[in-house]
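My questions will all concern the structure given below.
On to subunit A.
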Amino acid sequence: MKRNYIQQAWLVIVLACLFGAALAAVHAGLGPRIAQNRLNDTLSQIPTLVEGAARGEPLEIGGRIVYRAVDGEGAAAGWVVPAGGQGFADRIELLIGLDREAAQITGLYILQQNETPGLGNRVTEPEWRARFAGQSALAPLTVVKGRAGGAGEVEAVTGATVSSQSVVGIVNEAVARFRRERPEGAP
Partner candidate 1 sequence: MNYLVSVLLLAISTALINNMVFHYFVGNCPFIGVSRRVDTAFGMGAAVTFVVTIAAALSWIMTYFVLAPGAPLTAAVLRLVRPGSTAVADLSILNYIVYIFVIAWAVQLVEMYVRKFFPPLYKSFGVFLPLITTNCVILFTCLEIMKHVPVAGAPVAEPWGLDRALIFAFFAGIGFLIAIVLMAGIREELEHCDVPAPLRGPGITMIIAGILALAFLGFTGMDTTLARRLAPKPPPASAETAARPAP
Partner candidate 2 sequence: MSSESSTVLSPPGRFAGGVHPPEHKELARHAAIEVLPPPAELALPLLMHTGAPCQPVVQPRAEVVYGALLADSDAFVSAPIHAPAAGVVQREGVATLPNARHVKTIPLKVGPHQMAAEELMADMFGGEWPEDGIADVAPEEIVKAVRAAGIVGQGGAAFPTHVKLARNPKKPVDTILVNGCECEPYLTADYRVMVEAPAPVISGARLAARAAGAATIIIAVEDNKPEAIEALRAAAAGDVKIMSVPTRYPMGGEKQTVRVATGRTIPTGGLPLDVGVVVINVETAAAIARAVWRKKPLTHRVVTVTGGGIAQPKNILAPIGCRYADLVAFCGGLKPEAGRAIAGGPMMGFALGDFNAPVTKGTSGLTVLTAEDVRRAAETPCVRCGRCVEACPLDLMPTRLALAARHKDWNLAKRHHLMACMECGCCAYVCPAAIPLVQLIRMGKVQMMKEVGK
């Protein structure tokens, strides 16, 4: 009876082996490329977030990964801090660029969001993100509606105040904590 069963299942077993081999090959061939894609998602942004940076070096601070942005020669150019929090619809994950003293925000990049297309997801647009560059990192930013923001202020995306506030909140909190926890005197 049992033998019979195995006899019948031989096709399944052969197929499983074949498929296993094929998948192993795919994994071997494409795995590194996929991993690189994932990493690129973060690392490739570093030069755009911190002026003069060429690449980032991961570093663990307080149980979290941050990146030290270094220029071509390996000299410190600034910091890139990953952060995340709740947006209007779903979590928003982003990267914050800071200068060497972590005194000024140099850039912002949204890694992942699920906000309403056409509304909340406009926080990913470069024009809006540009409002963060050059802001001081010493005091929390505030959101303003309907008028251009001055120093320390970010104008909300029209019709998406909640998303805008979420992003600013995430940035404020992450920057404040990073300033508290970052290694003394670094980089």
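We take it that a contact is a pair of C-beta atoms (placed from the backbone, for glycine too) under 8 Å apart; a residue touches a chain by one contact, two chains touch by 3 or more; residues count from 1.
On the choice of candidates, all candidates are chains of the complex that A comes from, given by their letters.
These numbers were taken from a predicted model, which means no experiment stands behind them.
Subunit A shares a touch in this complex with candidate 1, selected from 1 or 2. Residues 19, 23-24, 26-27, 31, 35, 38-39, 41-42, 58, 64-65, 81-86, 88-89, 91, 93, 111-112, 162, 166, 169-170, 173-174, 177 of subunit A touch candidate 1 in their complex.
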